[in-house]
Structures are given as structure tokens and as C-alpha cells.
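All protein chains but one are shown in place.
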Amino acid sequence: MKTAALVLLLLALVALPPLAEPYMLHVAIVVLMNAVYAEALYVIMRMGYLSFGHAGYIAVGAYTSALLATKLGMSVWLGFLAGGTAAALLAWLLGMVTLKLRGIYFSLSVFAFAEVVNAVFRAFDFFGGPAGIAGVPRPMFFGVRLNTHLGFYYVVLGAAVISLGFLYRLAATRFGFTLLALRTRDTEGLAESVGIDAARYKTLAFVVSCFFCGLMGAIHGHYLRFVSPFVFTFFFSTDLVIFNMAGGLGSFWGPLAGSVLLTALGEQLFAAGYYKSLVYAVVLLVVILALPGGLIQLPRLREAWAARRLRWAKQPVATTER
Amino acid sequence: MTCPHRILTLFAVVALSVVPGLPPSAHAQKPLKMGAIVPVSGPAAAFGLGVQRGMEFAAEDIGVFTVAGEKYKLEVVTYDTVYDPGKTVAAMNRAVYNDGVKYGVIIGAGVHPPILPIIRETGFLDLAFAAAGRQITNGENPTVFRIMASSDQLYQTHLQPIIERLNVKRVATLGPNDELGKNDAKVVRVQVEAMKAKGVQLVAEEYYERGAKDFGPALLRLIAHKPDFIETDGSPTGSIALIAKQARELGFTGYFLNSTAVLEAKAISDIAGKAGDNIIALRIWAKPPTQLYAQLADRHQKKYGEAAPGTMWEAYAATKWVADVIQKTGTFDTKKVADALAQSTYPDHPFGPASWGGEKTYGAKRQIILPIPAAILKDGKWEPFDVRTGKFD
Amino acid sequence: MSAVLEIRGITKQFGGLTALAGVDVTVGEGELVGLVGPNGAGKSTLFNIIAGAIPPTGGQVLLEGRNVTRLASHDRARHGIARTFQQVTLFGELTARDNVLQGLHRHVPSRVLAGLVGTPGYRAEQRELETRAERLLDLLGIGTHRDEVVSEQPLGIQKLVTVAVALATEPTVLLLDEPGAGLSHEESTRMMDLVSTVIRRRCTIVLVEHNMRIVSRYCDRAVVLHFGQKIYDGEPGGLTADQRVVDAYLGVAELA
Partner (left out) sequence: MEVYLPLLAQGLAIGVLTGILYVLVALGLTLIYGILHIVNFAHGEIYMLGAMAVLYLHVVAGLPLVPTLAVIVVLALLLGLAIERGIFRVLRGQWLQLVVASVGISLVIQSVGWIAFGIQEKSVPSYLPGIVDLFGIRLPRERLLAAGVAVVLVAALYWLVYRTRVGLAMRAIEEDEETARMLGVNANRVASLSVALGFVLAAVAGAFVAPVYSLNPGMGLEPILMSFLIIIVGGLGSITGTVLAGLLVGVIQSVGAILFGSEAAYGLVFVVMIAVLVARPAGLLGRV
């Protein structure tokens, strides 16, 4: 039954767009991109790691692809992959260092990394400095440059289906299952004692998460046809965290629900930036306080409350996560 | 709710939420929507606020007008870009493809590159409030007009005369490290080099993070070069006031020049106090140049209880000018309106008679040509600082 | 009976404090050895060194003749050393069966690609692992709790799950850190009965225990540590007769 519904949805996503208005295609593109970013971040949030710097990896992907396309005239499709690989490589290098840290230390170190990335892109003319890089071309498809919304929509849809499919199945693999064993310092000790090389698994998870951020970041850059240090900012990272938390960390569907609903809603609040951040913040607080499991826990709200009350009784005031 | 239903509800919610806005209520006349695609939050919010209010005043004054036999009323719709290129693309997509907006004011050279393709594809008539960015007003973008004096224009006409009048020898620049700051610095460098014979030289060039509050580090290095004139490019009110205050604290006694800011004398003197004196601001009128200018200033003070941001007048004028041209040409086709607009002049612009120019510099007649004032701040009040201005075409 | 676990001259210094001073212990296959000593005698330190959680200052740990002293704890686990912790440590948010599965996965190639695609072979292997996990839980008498989240279970059940998780890695040597601690009398007896019968058949066991009655009743051999030195290594029965053990540790009344 579940696969039938999925196939139905996919068919709709492929067949309906030609009838849709360009604006709806724009919203669909943004929704699909945010869904992949949110699910990519979910890979490490499911592991108990909170990152306020994923926008940095998205920016690395976007800049890599943009530079290859504008400076070397490389095929844009290769640029997408290069964007993902560059972000993954950087994640591997930095992961070995930052993943030794846990809790807020990790979050702030990734945040610092994103600030340095933006500072570098702004400082050096090679990266276009503060003006960024304009004229980033759309991909060619059998001789046609996909400049229309419809054309590029299918590029984003294809990338999203592959990415979300991979990330969904990843949770079902033993690799995905093992990541659950690394949530806190104690369970990591236990994991080591049953033969799990925690450092390697964490780094791999971080690399996978950043690969898809870089890949979709590259596509994002080509959608805007422009990359600049002012697009993938600190607030971009917090939005992704909000999608995850609002949707719920309990399952793969949480971040998907969170990102789709909040992005679609955000597109309506165009009149003022602070309306959108107010709505995001209120939704986030209501969910964190009243729906412990996030929006997808809605049907099983009573259980979620019971579990929290039980957990709450034993919890210390000073959180133990160092 | 098992999993498949959850997916279907997700899809339904998405489809619902992108349903185009409510159909316009059918009152007497149809609305002509004009977009204010400007930052209304974030560090550059004051720029956007002025444009939004200026356009609304213009809509009130224009009232009902007829185009090809139909009655219309101007409706201003605001799209907040937060001065972020990504959000500006979202705003343009919403305005152009969903709300059917064909005309609008867009702030920021930095946010233009990603939307220029959309403007070229749809023929959106963009009244650009962007001092920098040669790639905005040129032959490739026929429907883009710059409705404020550009950096090139300001510096080509004013920098050398000001330097001569103040007998300045050592010029330094301090601007935000974004598109605006870097572009202005380039233009200033060219102008100062042109005065090498008169012993004028560029002694230092520094940048700060837009929205930063502490300029100590940048100023220290600058003042070490003993400048007697600091050009602060497009620094907004908050920044120029703090730069003046902190520079005076570090012993700088020379002049400041600011070119594209939204400066209110009161706001600067509140922050900088006496340190604000000797700030020379281009595009700021010490005395209202026209009756209309003064009326708009009072009207804003009455309605909002605060001084009008400096972008209000130019936005007001551009909106009325375009509405007049649409009425005269009797069509909404932006290509035709653009051509007619380029040939037209606008005598009752609040700054004074205005026309279009800039073929030599930009290769297209899309740069507004209007009187450019200069003023100097003395004890919290602007005083005229008239200099013989150079030519710009 | 070949030596399964050899500890040769293990010393450990924490700054000035000498926790272990040249300890030698050899454990034969299938033996149930009790590691005994007052608090602070170095029992847990030795345990952590054998499991690879902390490196020794000197000496060697040999597993089935192979020197594993330098191996990280996750490599040692693959070579057959499993352990439980003094404070009960479990994957709190997972069910009992999933906890055991985490242990079982170590002896099966992760085969990510097959997992991603979800090939029939992979699914069959996964089902087989799940049944093995359930059988392991049944073995320890807690099969009925397999779908319950472990953090919500009483201590007794949790302790049994920790043993199940350790057993899941099919160890040659199982290190049990005070299995009876914190349990009621019947629960600790049931635990020790399990250890000395069911679990013992699967692997060699070294257990840390400071309750002499348990060591005497269940262990084949007792090794007593006192201030980081081995002062006794032999029949548990002989413990009370050995003067040094009595002076260092017991106080006659307690033993009677």
C-alpha cells in the first residue's frame, strides 16, 4: 500500500508540472531543495549532532559548481557532482577534527566553519568577492539550455528523488541503524565495546550529509544563476534545523514534513522577513513544547507526552551533554 | 495515520498553499500592481522603508487614471528581499509569475545579478535603486532604469570639485565590504588618480562588515596614514554616524564624504553628537529644492512621526513618472513604456527637472539625470555645500 | 586447556598513583574466573585495560596468543573480547531487540549497497539476525521484553539486556563488571545461575565481584587484587585460609 501511494505521488510530481504556473514550479523547486537539505541534515541530527553551519557546505557546493562552469566552462552536470564531492571532501577533513567534539561544542565549531567559508568567499576576488559570481549557466539538455522553470524543475526533481531515495533507504541499512548507537558519549563507549568504530561511522555520516548539501547547493546556485556570500547565511542553517525540529526527529518523514510545510508557508509570507521568522519561531516553540515528537508525532500525541513525562522526572536541571 | 496517508496530506497541503493570492476584489477600478521589491528587515531596512512609503504617497496622489479606456488605481505590493539575493529571486518569482506585477522598484546592486535574467525574459520594468553595478543599466537590459544618481555620476561630477574646494591632499576610503563599497572605492580611485598632478593621493583603503558597529580596527589603520578626507562610499546612516564618532575619538579632524546614503541630520547628531560635523553628503538637500519636496517631508513626518528616509522622494517621483508615461502611451506593454519613458522628461521631480542620460558611460539612456545636491553637516543641521559640478553623460 | 586470555606484567600509573603494578593472570578456555578486591584495588582499571578502553603504562594483553595491547576497543571487540559496564549502559531509546542487533551487526558485512537496494538476500539476512537476537533474549529469559524501549525497563531487565548485547558479538572472552550489583537477592542469584550455566557454555568469563559469597559459590578460580598487586590466584575455597587476603580485605567476621 505504501509503495502505491509513493508511486502515485511521483507520477503526480512528474505529470502535473507542465500544467502548472511558473510560480508554482518555483515554489516546488524551493520545496524540493529544502527537503533535500533538511533530510541531509537529518542524517547527523538523527545521530544526536546539531549543526548550525550546514549552509557553509551548501555554499561550498554552490561555489565549486559555479566556478567550474564560469571559469572552466565545464559541463554543469559534472559541476553538480563536483559540488557534492567538494563539500563531502571538506566534511571528511573537518569531520575528523570536529566530530571529536560533542554537543554544543560541535554545533558551534561547525558554525565557526561556515562563518570562515563565507569570509573567504567575500575576501578573495577569485571567488568573486562580495559581488559573488554572476552568469552561472543553467545545464544543457540535448542542446537546449534549461532556462525555463519547467525545464529546471525536472533537474531538481530528478536530483531530489535520487537524494531522498538514497537518504530514506540509508536509514534502513545497517550503516544507518548503527548511527543510532552513537547518540551520547556513554552509548558511544558501549558502541566501541561491541566493535563499532564510532569515529569512522560519524565521519562517514557527516560526509554523506554534506555531500547531499553540496550537491543540492550546486543545483541551487545554477537555479539562481548566481552565487554570493549573502545567500547561504547563518539564518539559512537555522531554517534547516527548524525544519528538522518542527517536523520531528522520530523518523525520515519528520524533516520532510517540516521542510515542505514551512517552506510552502514561508513563500506566502513575502511582505516582510520578520513575519516569516516570527511564524517559523512560533511553530518551532509550539512543537518543541507541546508536540515532543514533532508534527509527525501528531497522531500519537498522548504516547509522546507520556514518554516525556516519564523521561522528565529523572532529568537533571544541568544537562549532562558536555 | 499510517505513512501513505501522510504523504498524500503533505502533497495536498503544498498544492493548497501555493494557490495564487485571492482574486482582486471587484471594486470600481482594476488595480495596477507595482512592486516594492526592497529590504524591509535586516541592516538595510531603512532604504526599503523610504521606497515603500514614497510609492504609497505617489499611489495616493495619482488616484484613479485611465489607460486605453479602462479605469485603474495604483496598488503598491511590498516584497521583502532582506538584501539577500536568494530571497530577491523568490520575491521576483512571486511578483512576476504569481501576482502579475510588471513594474516595480528594486533596491540593491548586490541583488540584481540573479534577477536580471528574469527581468530580461519577462520584460519587467525595473526602476533600480542601485548606485553601483555597471551591469544593471546597459544595452542588454532595456527595461531597467536607475532612478537615483549612480556612483559613477556622483563621483564624476562632484569628487574633484569638492577636493579642490576643501584643498584636500590625502584621501582615504572606508566602505562596507559588499558590492556597493567595492564598486564605489574603484570609482573614487579613478577620480583621485586623475588629480595626481594637483598633489592629491589615495593613502588608504579599508572595508568593514556591513552592519558592523565597531569601526575601531579599520579606522586605526586608516588614521595611521594621516588622511584629511575619508570617503565612506555607501555607508548607511547608522554606520556613517558611528564612523564619524569613532574617528573623532581617534583624533581625526578632517572631512567625511558619503555618496549614496539615507542620511538624516538628526539621526547622525543623536549618535555622533558634535563629531558628526563636517560630514559632506551627496544626494542630501540642505534646503528643500522644490515645494513638492517640502510637502512630502511634512506629510511623512505627520503620518509616521519620524523623519523621512532619503529614498522616499526618488521612489515617489519614479512611480508618478512611470504612471504618467503609461497613461500617455495608453498601454501596459513594458517595452513600449520603456522606450517612451527614456525619451520623456519629468519637470516636477521633487529634486528638480529630471531626464535620462548615460549613453556614453553605460551605452543606454537609462540613467536618471537630475540636480545632485551636496550638503555639509554643521551642529546637527545640513547646510548647502554647492560646488561647480562636472559633466556626466 | 589452552590459555585464552593472558595478562603479562600489566602496570598502570595515573600521574603519581600506581593503580596496577605488574599483574599477571592467565585464563583458560571455558573458565569462570572471579576478579576480587576491595574498592580501589584496580579491578575496574584492569578490566578497562583488557577491553582496550584505556591503554596500560606497561605490560601486554594477549588474546588466544595474539598481542592485542595496542588495538582500539572496537578492534578488540571484533577479535572476541566483550564487556559490560559498572553503570548500566544501553542504547536507551532503542528496544531490547535493537540493542542486541547493534551487537550482532559486528560479525556481518555491512553491505551498504545491498541494504540500499533492499535485495531479497539482504532482507533474509536481516530477518535471520532478528531471530538470532530474539533467541538470545529468550536464552536470558527476557524474550517477552524484546519490543520495549530499554530506558523504560527496571534495572534487572536492563542488566540482562547488557549481557545479551555483549553476548551478541559472540565473544571468546566475556568481561562482566559486577553483574549482580544493584539487584535484589533473587535477581542476582538468577543472574549468577544464568552466568554459571547458560552463558558459561558460550565463552570464557572473567567477572568482577566484591561479594565473596558469589565468588566462592560460582567461580572456578578467584584472583584477588590489593593496591594493584595480585595477592591470590587459586581455588575460591582457599580464600579464607590465605592470611594475606584476610588481612588485606576481609576481616574474619564477614567471611564466616
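Which chain is which? They are A, B and C, in the order written, and residues in each are numbered from 1.
Going forward, contacts are C-beta pairs under 8 Å (C-beta built on N, C-alpha and C of every residue); 3 or more make two chains touch, one makes a residue touch a chain.
Because the structure is a prediction, the values reported are computed rather than measured.
Novice: Over the full complex, note down every shown chain the hidden chain is touching.
Specialist: A, B
Novice: Out of B:E70, B:D214 or B:E359, which is the one that touches the chain we can't see?
Specialist: Once the missing chain is taken into account, the touching residue is B:D214.
Novice: Using the touch definition from the top, which of B:V77, B:I163, B:L242 or B:L296 touches the missing chain?
Specialist: Missing-chain contact among the listed residues: B:L242.
Novice: In terms of residues, what is the contact footprint of the unshown chain on chain B?
Specialist: Counting only chain B, the missing chain is touched by 40-43, 45-46, 48-49, 177, 204, 206-209, 211-214, 216-218, 220-221, 224-225, 236-238, 241-242, 249-251, 267, 270-271, 273, 306, 309.
Novice: Touching the hidden chain in the full complex, which residues of chain A are there? Just list them.
Specialist: Answer for chain A: residues 45, 48, 50, 97-98, 100-101, 103-105, 107-109, 111-113, 115-116, 119-120, 122-123, 234, 238, 241-242, 245, 272, 274-275, 277-278, 280-282, 284-285, 288-289, 311-312, 314-322 touch the chain left out.
Following the convention adopted for this analysis, only the chains that are shown with their structure count from here on.
Novice: Both chain A and chain C are touched by which chains?
Specialist: none
Novice: If you average the CA atoms of chain A and of chain C, how far apart do the two points sit, in angstrom?
Specialist: 41
Novice: How big is the gap, in whole Å, between where the Cα atoms of chain A centre and where those of chain B centre?
Specialist: Once rounded, the distance between the two centres reads 35 Å.
Novice: Among the residues of chain B, which are close enough to touch at least two other chains?
Specialist: Residues of chain B touching two or more partner chains: there are none.
Novice: Using the touch rule from the top of the page, what residues of chain A touch 2 or more other chains?
Specialist: Touching at least two other chains: none.
Novice: Going by the contact rule at the top, pick out the chain A residues touching chain C in the complex.
Specialist: It is residues 166, 169-170, 172-178, 180-181, 183, 186-187, 189-198, 307, 310-311 of chain A that touch chain C.
Novice: Residue numbers of chain C touching chain A in their complex, please.
Specialist: Spelled out, the residues of chain C in touch with chain A are 51, 53, 72-75, 77-78, 82-83, 85, 89-94, 98, 101-103, 105-106, 108, 110-112, 115-118, 151-152, 165-166, 168-169.
Novice: Hey, which residues of chain A end up touching chain B in the complex?
Specialist: The contact residues of chain A facing chain B are 1-2, 4-6, 8-9, 12, 21-24, 26-28, 30-31, 122-123, 129-132, 134-135, 147, 149, 224-226, 228, 230-233, 236, 253, 256-257, 260-261, 264-265, 267-268, 270-274, 296, 298-299.
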